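Structure first, then comments.
Heads up, one of the protein chains got dropped from this complex, but the rest are sitting where they should.
Up next, chain A:
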């Protein structure tokens, strides 16, 4: 099972959204990381077959997806960034509609819907209109529809937006379990969503892939560049504009503990700490120049 993206390019009148992307995606969870406008959604839409590439091609097990047509869509699940639903449709009716579109039999539909409602804790809202659900619930309905046909390729664009921390953890676990022998690509800028479950991460910037690797491999890029320092609240102010600050948290002593990115320690007393994927994300995609 292999999804190959060869020299993929998408240009609009005045902009190149995706610029010569080459990828070979194998089973596992793949995190697609990049800032807004990096070209993640355009790339995903091309993989989904919604957008026609200007150049290049996408192959599944060596066959162009364009040629596969219905057969490709049969093994494909997709949750776009904006989950367009039918507000007055009830949850169960919507899932039945999607199951029919995905070609599930009536029997399989009933079984699969029950299973997904259980897993995504949607049972209590099965007869509710989708518009009456919270944002997180609506997102879960979106995830459920993507999983209905047990897809071999699952593409999720910002799947956890609107989910509370508990729901995000449950979702991560569900995906980890689901991703065995399947290709799951998650596009996000919520880094912790993929940090712990991604077998591989793809970093995108300005329409191009800038790096690919496991979390451990990628974070090496910022090894020795992540620092933590304790300082008073008053001293923090001048650095806020100058440094790539990852986070600031209050300490019991009344001081604040600042985690920041820099080639060299900028503040006295700074300690080098092990890098995380979020640090790399900020290093690559934050526009702020260091002092």
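Basically, a contact is a pair of C-beta atoms (placed from the backbone, for glycine too) under 8 Å apart; a residue touches a chain by one contact, two chains touch by 3 or more; residues count from 1.
The criterion applied here is as follows: contacts and distances are computed from a predicted model.
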Per UniProt, the name of the complex member that is left out, chosen from "Citrate lyase alpha chain", "Urease accessory protein UreD", "Lipocalin-like domain-containing protein" or "ABC transporter permease subunit": "ABC transporter permease subunit"
Option from A:1, A:63, A:100 or A:273 whose C-beta touches the chain left out: A:100
Chain A residues that touch the omitted chain in the full complex: 45, 48-52, 69-70, 73-74, 76-86, 88-90, 93, 96-98, 100-103, 106, 129, 142, 145-146, 149
